[in-house]
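Note that one protein chain of the assembly has been removed; the remaining protein chains are unaltered in position.
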Amino acid sequence: MTTLIALVVAAVTFGTVLMFGTLGEILTEKSGNLNLGVEGIMYMGGAFGLGGAFYYEKAVGAAASNGTVALIIAIVAAFAIGALAGLIFSFITVTLRANQNVTGLALTIFGTGVGQFTGEFMRVKEGGYVALSNNLKEVFVKPIFPQALVNIPVVGKLLFSHNIFLYLGLILALVMHFYLTKTRSGLYLRSVGESPSTADTAGINITVYKYLATIIGGGISAIGGMVYITTTAGCVWNHEGLAGVGWLAVALVIFCMWKPLNAVWGSILFGALMIMYLRLYIPGLPTEIYKILPYVVTVIVLVLSSMRNNREKQPPMSLGLNYFREER
Amino acid sequence: MSKEKRSPMIHLAKRSEIDPKAAWAIRFGSVIVALILGMIPVMITGNNPIEAYGIIIKGSLSKPMYIKQTLKVAIPLLGCALAIAPCFKMRFWNIGAEGQITAGAIAASYFALYWSDKLPHIVLLVVMFLSAIVVGGIWGLIPAFFKAKWNTNETLFTLMMNYIIIGIVAYLQGGPWEGRKGSQIIPMFAKNARLPEVFGVHCGWIIVLVLTLLMHIYMNYTKHGFEVAVIGDSSNTARYAGMNVGSIMMRTMFLSGAICGIVGFITVSGANHTLYSGVANGVGFTSITVAWLSQLNCFAMIIISMVLAILTKGSNTLQTKLAVPASISGIVTGILLFCMLGCEFFINYEIKIRRNKEAKV
Partner (left out) sequence: MKKALIVLLVLAFVMSSVFAGGAKEEAPAKADDGKSITVGLLCIGDENDQGYSFNFIKGRDEATERLAKEGINVKWVTKYNIGEDSTCLDANIEAAEEGCKIVFNNSYGFEPFMLEVAPNYKDIMFVSCTNQNSAVDDLDNTFNAFANIYEGRYVAGVVAGLKLQEMIDTGKIKPEQAVIGYVGAYSFAEVISGFSAYYLGAKSVCPTATMLVSFVGSWSDATAEADAAKALADKGAVMISQHSDNTTPATAAQQAGIFHTGYNNDMSGIAPNASLIGTRIDWSEYFYEFIKAYLAGEKLPADWCKGMADNAVVMTTLNEKIAAPGTKAKMEAVIEEIKAGKVQVFDTSKFTVNGGQKLTHAFALDTDGDFVADKEEAVFDGAYHESYFQSAPYFTEKIDGITWLNAAY
C-alpha cells in the first residue's frame, strides 16, 4: 500500500510537468495549429524559468530573496519565452503560411538550442554552477498544505503532499475546460480549429484567435519545462534532462482527445509510466525494455484511437492545415 | 464580399509565376538574414560575431583533418535527407528517421559482431548493407501500414518508434551484446566489418553520392516519383486517378526506411565502428532541415548538408575557443529554417499595397 502511494506521489510530480506541456498544446491545437515545437518550447521554459529565479536571487541576495516572488518570476519568465516561441510559430505559419509540421520541427531544433545555450551560457558566466539556494528550492518543491493535512493517512499523501504546481495545473485544466465548453470565446476558438472558413464567414477573426491560442499555449507549455527543472531536476540546470518530455506532451494531447480534464489523469498516468521502472520491479524484465513502456503505450493508444473512428475523439478538423482565405 | 471594412491596406496576391532566378535570390537573401540573426546570441556572449563565423569556418575547413570530420558529419545528413525527401514530397511526416537509422544500425551490427569471423570482408559488408536495408525498411513500414489502414497519426507514431528502437539498443548494450559485464559497451567491430576508406574518409560518401543521383532520378523521372508527387498535391486527386494511396505510402516509407537503414550501416561500419543507443545522434531530425532547406532537391541537399555540417563542426571549435556554447548550431539551424520557411511566402505571394482608397471596390 505504501509502495503504491509512493508511486502515485512520484507519478504526480513527474506528471505535473507533462500536464503543463499538454494543456498548452491542447489550447494551441484547438485553434487548428499543430505546434510540434513543444519539445523546444519546454527546453526554453526550463532554462529561462531557472534563469529568472536564479538572477532574481542573485540580484537581491540569498537572504533577502522572497520565495513567492522567485516563484512568480520563474513562471513569468518561462511563460514569456514560451509565448515568444508561440509568436514565432504563428507568424511563420499563420501570416507567412508556411508548413506547420516543418515549422514545429524547426522550433524544436531552435528551442532546444536556445535552452541548452542559455543553460550553458549561465554556467560559464556564473563560474560553473547555476542553482537556487536551499531556501528557494523549498518553495518550489514543498507541499503547500499544512503538515497536519499531509499527515492524514493515505488521503493526506495522495491529495495534499504535492508541490504548488500540481494545484496550479489543476486550476488551469478546470479553467480551460470551462473556457472551451462554456464561453462564447471558447466556442469561437473551437470553430476556428474545426472549420476556419465557416468561422471566417461568421465574422470571427481567425488570425487573432490562432495567434492568441498559440502564444498562450506556448507559454503554458514552457511553464512545464520550468516545473521540470525546479522540481524533479533539483533546481540545477540539466543539459540533457528535458529530452523527449515535450514530445511526450504532444502524444498526450492525442491520448487525452483534446480535452483538458483528460490531460490531468493522462499526464499522471504517463508520469507513472515514466518512473515505474525504479519503483515497481518486474522480475525478468530488463530495465531498458521497461523504460520504453510509455512509448509503446503511446503507440498502442494512437493505433486504437485511430481504429475506433469515433466522431467525439477526433482532432480539430483543420488541425495542421493553414487557412488561406483566398482559396476558400 | 461584405468584408471591406476588414480588408487590410496590404493586399496579397498569389503569384502565377516567378522567375526562378528571383526565387533563388529571395532564398539566398533569407539565408543572409538568418546568418545575421544568428549573430545575436554570439553578441550576447560578448564576442565578435564576425570572428565567431571565422572560427566556425576555420574550425571546420582549415585543416585536412577538420575537413574529414566535417565530411563525416555531412555524409549521414545527406543520406538521411535523401530518405526523407519522398516522404515529405508525399506529405507523409516521417520524423522517425532517427529510429530507422538505428534499426539499420542494429541489423548491420549483428552481422558485424557475430559473423565477422565467418565471412570475408566484402561479403560481410554486403550482408550488413542488405540487412540494414531490410530492417530499416521494415521499421519505416510499420507506421505507414497503420497510416494506410486506419489513418493513424504518422508524426507521433514514427517519433515513438524512435524511442522504442533506441531503448532496444540500450537493452542490447547492457544485455546480450555487452562486452565487459556491466560496462554497457558493445565491443568495437573487427577490422573486416569496417568500411574501407577512400581519400581518407570512409567510403560512405561514395554511397550517398550514388544515392543522391538515384533518388534524383527516382523522384523526377519514374512512375513512382510521379505518384508520390500527385499524392503530395492531393491524396484525393490521387485516388480519383485510380492510385492505391495506401500501398504507395507503404512502398515509399519502406524505401525511406531502407535508405535510413543504409545510413545506419554507414554510421556503425564507417564512422563509429560500434553500436550504442545514440547512434543516430539527431541526424534524423537535422536531416529534415536539410531536406526542407533544399526544397527537396536532391542536389541542393549536398550543399545544405555541407553547410550544416560546417556549422555543427565549427560550433564545437567555437565552444573551446570562445566559450560560446556549441548549442549555438541548433539556434542558427533553427533560424535558418525559420527564414527559409518564411521566405517561401514572398516567393509564392505578391504583396500589393493599396495607395488610394478609390481603387477599392
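Letters are used for the chains, namely A and B, taken in the order the chains are written, and counting of residues starts over at 1 for each.
Convention: contacts are C-beta pairs under 8 Å (C-beta built on N, C-alpha and C of every residue); 3 or more make two chains touch, one makes a residue touch a chain.
All values reported here derive from a predicted model rather than from experimental measurement.
One of A:6, A:154 or A:208 touches the chain omitted from the figure, and that residue is A:6. Looking at B:27, B:89, B:147 or B:273, the residue that reaches the missing chain in the full complex is B:273. Summary of contacts with the chain left out: across B:12, B:57, B:130 or B:209, the touching residue is B:209.
Only one of B:31, B:188 or B:347 touches the chain withheld from this view, namely B:188. Against the chain not displayed here, chain B makes contact via residues 20, 63-69, 71, 170, 174, 178-185, 187-188, 197-201, 205, 209, 271-274, 276, 278-279, 281, 299, 302-303, 306, 313, 316-317, 319-320.
Looking at chain A, the residues touching the absent chain are 2-3, 6, 10, 14, 119-120, 123, 128-131, 134, 137, 141, 228, 232-234, 236-241, 275, 277-279, 281, 284-288, 291.
The rule is short, and it goes like this: only the chains that are shown with their structure count from here on.
Work out the mean CA point of chain A and of chain B, and you get 27 Å between them. Chain B makes touch with chain A in their complex at residues 6, 12, 14, 41, 44-45, 88, 93, 95, 146, 150-153, 155-157, 159-161, 163-164, 167-168, 170-171, 173-175, 285-286, 288-289, 292, 323, 325, 327-335, 337-338, 341-342, 344-345, 348-349.
Listed in rising order, the residues of chain A touching chain B in the complex are 36, 40, 88, 91-92, 95-99, 101-103, 105-117, 120-121, 124, 205, 244, 247, 250-251, 254, 286-289, 291-292, 295-296, 298-299, 302-303, 306-307, 309, 326.
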